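Complex shown without one protein chain; remaining protein chains in place.
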Amino acid sequence: MHHKKINHINVKKNIPVSKLIKEMQGAAFGGRRLGEATDILEESLRDKENVMFLGIAGALVPAGMRQILRDMINDGWANVVVTTGANIVHDIMEAYGHSHSRGTERADDVKLREQKIDRIYDVFLPNEAYEDLEKKLHKIFSTMPKKRMGVREFLFELGKKIPDKNSILRTAADKNIPVFCPGIADSAIGFHAWSYMLENELNVDTFLDMNEMMDLTWGAKNSSIFILGGGVPKDFIMQAMQFSPKQHSSAVQITMDRPEHGGLSGAELREGISWGKLSKNSKYCTVVADVTIVLPFIVGALKERGF
Amino acid sequence: MHHKKINHINVKKNIPVSKLIKEMQGAAFGGRRLGEATDILEESLRDKENVMFLGIAGALVPAGMRQILRDMINDGWANVVVTTGANIVHDIMEAYGHSHSRGTERADDVKLREQKIDRIYDVFLPNEAYEDLEKKLHKIFSTMPKKRMGVREFLFELGKKIPDKNSILRTAADKNIPVFCPGIADSAIGFHAWSYMLENELNVDTFLDMNEMMDLTWGAKNSSIFILGGGVPKDFIMQAMQFSPKQHSSAVQITMDRPEHGGLSGAELREGISWGKLSKNSKYCTVVADVTIVLPFIVGALKERGF
Amino acid sequence: MHHKKINHINVKKNIPVSKLIKEMQGAAFGGRRLGEATDILEESLRDKENVMFLGIAGALVPAGMRQILRDMINDGWANVVVTTGANIVHDIMEAYGHSHSRGTERADDVKLREQKIDRIYDVFLPNEAYEDLEKKLHKIFSTMPKKRMGVREFLFELGKKIPDKNSILRTAADKNIPVFCPGIADSAIGFHAWSYMLENELNVDTFLDMNEMMDLTWGAKNSSIFILGGGVPKDFIMQAMQFSPKQHSSAVQITMDRPEHGGLSGAELREGISWGKLSKNSKYCTVVADVTIVLPFIVGALKERGF
Partner (left out) sequence: MHHKKINHINVKKNIPVSKLIKEMQGAAFGGRRLGEATDILEESLRDKENVMFLGIAGALVPAGMRQILRDMINDGWANVVVTTGANIVHDIMEAYGHSHSRGTERADDVKLREQKIDRIYDVFLPNEAYEDLEKKLHKIFSTMPKKRMGVREFLFELGKKIPDKNSILRTAADKNIPVFCPGIADSAIGFHAWSYMLENELNVDTFLDMNEMMDLTWGAKNSSIFILGGGVPKDFIMQAMQFSPKQHSSAVQITMDRPEHGGLSGAELREGISWGKLSKNSKYCTVVADVTIVLPFIVGALKERGF
């Protein structure tokens, strides 16, 4: 067997992010994975016929990743987005001026409750953001088409009305990038849609989305997946290929979840090969890390590489 | 400060499960948490006016937990169920005779693909189960009411037709226990519902469920939550109280997820107090463990305690 | 491929621990591993010519596992013990009446400092235990042979003088079970040995232990390893076979550590095959779990199986 020597990482002063990640790629363990993942993503971005499916799970908007995600969509890095409802909720809140704040995970939650501050680990959010969200959403809902829509179309209609060019949802609408959210009922949008429907008409059918998702997967010459976290977005993006004659061509996941207890979030990507979700010839890489730690570096490296 | 002495666990021969867990409760770390969680659940079960919300995430049916979950519903331990779509899919497959098998996580996924075997960590499932599922589901869909239904009602109609008294979904229907599944579109049921709707009528509105979920939370004198894993079920059960004047009275979660990267699955339960999801007077306990390791022991202990 | 069906776990009322673990073994993921690990240990215990190496890492004595560990040694389940220094320190403290207490991990450490209480996650210990330990140890040291000793012999001399038949160290001395502690300098014993040596004679050479460790590994017809946690005990037990023509015959580890970042604690056991530490024909099993959650159940099951 001939193996490549481990190159001990050399951190020269002012080394650019991309070059530092290349150094790490020549080493081992998580650092090597980070380098491999960046290369897989680079290759996907270079392929003009590739369709990139971006999965967004975890509290990434409260985490301060909103601009990064918005830019990925705006710059054409993501051709299809699958997200949790929460990230859309928090994106819209920011659009209406409700900022998340740096708090502490050591806070007294009883006191926070008295102050009407919601906690997400070390992030604080005034609960009034939810009250305002209801008003804003109801107003937008009233302008929407009355026809039966899938969630994708519903989110497109919603995105068009968000008055903030830095919004993820608005940017996706502007760029005509489909945003799927199969679990939208499990979010404040789902709640406020329901409260709206008590007296008004709104007709959203989550099953309808499968149409477009099938078209997207069947129609793609090559497709890649980039999963931030895991959850429903990972499952939905991978499952789309289960019922298709094609498979995804490459895959990158960043997650802290483990495989041993059998949940999909932490499952090895190669498992997807057995299901026909991922091509047996695919390149794939899981980086075991907090998205908020590694995504900024990956994005920095890819920008240096010309994207 | 007066603290109780750590009692060093004494494992006498033939010690019953419940007594062993009590021993662990007198000690520290995870073992102590297991004891505390069991006590919180016991207290919830003793309270006849308590409404127990059971959240089921992870691949628990493939994992061999189907009988346990079915019995919890049949024996009145769960009054409301919130689950991922996958657990319903695999429950129905088993109902139609498609067994999961003990494989190995070291398998070659390319070979499994050739043999049309799907892998879930160390569990194998012939892919034909999905083809058969489509036929069975389409047949049942054709007997369903044509009216607009929430997912809860849709799953009730589905559950009634499952020809296996050991099915989770069938048992819930028989016992009239509501089963919610906000992310159902992200499952083979969602896919097959869509393929059915291409030529037939079926009208499921995920937002409608909020009605009943609100009634259940507002109507409960006391409510408890028992979360297996995390994911959408955890979020949906907790969120139900966010828009209610009440809070859940007690909470137990078993998960391997971590809190530091901010995802809800691994979030500390006490965070829910700040949101008004969990009462500031609540008892709550997170057991950091694989559900497949600790749930059987918890159930065994609770049965010994008379439930 | 013929695979065994997943048997859905059936938790009958009053099911004994061993039978419940057997049920779990017929299922998947962590529960299955727990069953397999118990079987491997059972097989090792049945083999009268097998030498069992027990590795003890983590704060298992503060955790309330002292009686279990002591009984494992007393009942002949462990033929060689490798431990961290801390577990010996806390074992001796308990022998002298210094109890650990159930505190809370949410405590204010600044206040604890004022009260001279040391915290180990949710365990509290009055700092005075360390002061008393110094007196007791110095007294024992003064009765020890002046010759050059390995740590194993030093701990044997120490164990003989511990006035508590429930002490792990005392029991090992009584039963003539060797206790190794390669990292003893990193413990309060190391500190107090040093303070003693400032004015007195004591001659401990950690390298000397290799002699006996080699004899134990070379001399064993079969040998098994049971690792609680990871750390130095895991490394020392595995390494003992690296420089021997033999290999360990079977291996069980319980740990929460992960493999992906390359540390030995979380490394897959099969890695040891490449090194010649573990036989290529060995049975091995890692249970990803908190020792304080699963060890009591394993011990309970093995006792039911006649050990």
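Side notes on the structure shown:
So that you can tell them apart, the chains are marked A, B and C in the order they are listed, and the count of residues begins at 1 in each.
Just so we're on the same page, a residue touches a chain if its C-beta (ideal position, glycine included) is under 8 Å from a C-beta of that chain, and two chains touch if they have at least 3 such contacts.
The model shown is predicted, which means the values in this text are computed figures rather than measured ones.
From the options C:Val80, C:Leu169 or C:Ala267, the residue with contact to the chain not on display is C:Ala267. Looking at A:Lys48, A:Arg102 or A:Lys146, the residue that reaches the missing chain in the full complex is A:Arg102. Touch with the chain omitted from the figure is made, among B:Glu114, B:Glu201, B:Asp215 or B:Glu260, by B:Glu260. Of the options C:Gly31, C:Gly58, C:Pro178 or C:Gly300, the residue whose C-beta touches the omitted chain is C:Gly58.
Residue positions on chain C in contact with the hidden chain: 57-59, 62-63, 86, 105, 107, 109-110, 112-113, 117-123, 127, 130, 151, 182-188, 190-191, 193-195, 197, 202-211, 229, 231-232, 235-236, 239, 242-243, 256-268, 270-276, 280, 290-292, in rising order. Where chain B meets the omitted chain, the residues involved are 28-30, 33, 258, 260-262, 288.
Contact residues of chain A toward the unshown chain are 1, 3-17, 20, 23-24, 26-32, 34, 59, 62-68, 71, 94, 99-103, 115, 117, 120-124, 166, 256, 287-290, 292-294, 296-297, 299-300, 303-304.
Quick note on the criterion: only the chains that are shown with their structure count from here on.
A simple rule picks the central chain: find each chain's mean C-alpha point, then take the one closest to the mean of all protein C-alpha atoms, which gives B.
With centres set at the average Cα position, the gap from chain B to chain C is 35 Å.
Spacing of chain A relative to chain B, judged by their CA centroids, is 25 angstrom. Among the residues of chain C, those touching two or more other chains are numbered 28-30, 288.
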